[in-house]
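What follows is one structure encoded as structure tokens, with my remarks underneath.
A single protein chain has been omitted; all remaining protein chains appear in their positions.
Showing chain A:
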Amino acid sequence: MTTASASASGPVPGHGGRGASGPATVTATDLSLRFGGTRALDGVSLRLSHGVTGLLGPNGAGKTTLLRVLATAVPPDGGRFTALGHDPGTPSGRLALRRTLGYLPQNPGFHPDFTAFDFVDYVAILKELTDRTARLGEVRRVLEAVDLSEVRGKRLKRLSGGMRQRVALAAALVGDPGFLVLDEPTVGLDPEQRMRFRELIAQAGEGRTVLLSTHQTEDVAMLCHRVVVLARGRVRFEGAPAELTARAAGRVWSSAERDPNALAGWRTGMGAFRNVGDPPKGADLVEPTLEDGYLLVLDGDDAAVGA
């Protein structure tokens, strides 16, 4: 396969060097897509490399649209991208990319009468695994990876929402794809499963390119070596999570009363108010988090905050 050639020559991003990113495996330039009057993507350019990249953004920011474009589910109106050396603008490039792609849609649909095993098997067939023995082995492997071997024979309509989410992730993992596109994979999971998922996704990010959208800044802080913030179809930030956190350095303070000048402020469990914005003189500055940085990045776009 030619897929690895783009990256094989460069340094492999080490586990310790989360901020550092290797050579680009996915490069998008000026992607745009409109739905009627809505610019869902408005000139998005970004570079992904091996490892897990997080995509943050408020509701309606265009995350799902961007992931669909990168997963070849819809072609963009404008702009182009290449992934793992393939150009999905051409039929052969698109096919080659699809052969090495794993995609978890935001609302994965199911055939309710299928069992978990049937469903993953079905996706494996869509992914051209026609040899029965190899296919069954692969289905077993991914079901085990998401810890669902026990319920593989249960019908999907009898599984809980979180279990179905795991079945969908298993389907995305079929065939060990080099490029994984996951739309809100941790939504609806209990904390224990969320941790397992993160482990699993981090593992998948070793030597592969993973792009995941999420509303959970913790997902990004714990998992991602890079983060992209999208709002109103535009990239507001692209860099290491630490850089995003650093955006809030000196801009988070605590006070006894809500500070009217703060962009955002809320009472914490400890009783004091935590404020984000431009602190007054002598404010009691506190350590910023990734979420603070995220809120500040969105601040340039008032309507985006809490939209």
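Rule of thumb we're sticking to: a residue touches a chain if its C-beta (ideal position, glycine included) is under 8 Å from a C-beta of that chain, and two chains touch if they have at least 3 such contacts; residues count from 1.
Going forward, contacts and distances are computed from a predicted model.
In the listed set "Periplasmic nitrate reductase subunit NapG", "Pyruvate ferredoxin oxidoreductase delta subunit", "Transport permease protein" or "Zf-HC2 domain-containing protein", the entry agreeing with the UniProt name of the missing subunit chain is "Zf-HC2 domain-containing protein". When the missing chain is restored to the complex, the residue among A:L101, A:V146, A:V276 or A:L295 that touches it is A:L101.
Only one of A:H50, A:K127 or A:R274 touches the chain withheld from this view, namely A:K127. The set of chain A residues touching the chain not shown comprises 35, 38, 40, 60, 64-65, 68, 71-75, 91, 94-95, 98-99, 101, 103, 105-111, 113-115, 117-118, 121-123, 125-128, 130, 132-133, 135-137, 139-140, 149, 152-153, 171.
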